[in-house]
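Complex shown without one protein chain; remaining protein chains in place.
== chain A ==
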Amino acid sequence: MAEQSELQYTAEHEWVLVDGATATVGITAYAADKLGDVVFVELPAVGSDVASGTVVGEIESTKSVGELFAPITGTVTETNDAVVDSPELVNGDPFGAGWLIKVSFAELPPLLSYAEYSALIGE
């Protein structure tokens, strides 16, 4: 997995790793930490179309429910079955094994840089 400094981010605390016309999406360590222990993850179906800024999944902890927003408009090409079976991966390795979905896209919307996201969360 890429270094955090090489990822792009959204204000909804997702990270995006762009590789050609495919983006891998997860939630940040900051978001995972705020949620607490993740116990259930619901992801969109492979093949479904997602629109940037809409809710496409849920990440539940013991205490609360977090929504997964699509950071990008496109088609879901892959979801992380491992994280559905073992939701604790979101806490344990949010930038790696805890990735959530891969989306093929035609156009990349404006995203936050590492510096911008770090400023957003006050770090």
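One rule holds in what follows: a residue touches a chain if its C-beta (ideal position, glycine included) is under 8 Å from a C-beta of that chain, and two chains touch if they have at least 3 such contacts; residues count from 1.
As a working rule, contacts and distances are computed from a predicted model.
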Omitted chain, identified by the protein name its UniProt record gives, among "PA14 domain protein", "Aminomethyltransferase", "Sodium:proton antiporter" or "ABC transporter permease subunit": "Aminomethyltransferase"
Residue of A:6, A:37 or A:81 in touch with the missing chain, whole complex considered: A:37
Of A:65, A:82 or A:115, the one touching the omitted chain in the full complex: A:65
Chain A, residues in touch with the chain not shown (by the definition above): 33, 36-37, 39-40, 42, 58, 60-63, 65, 91
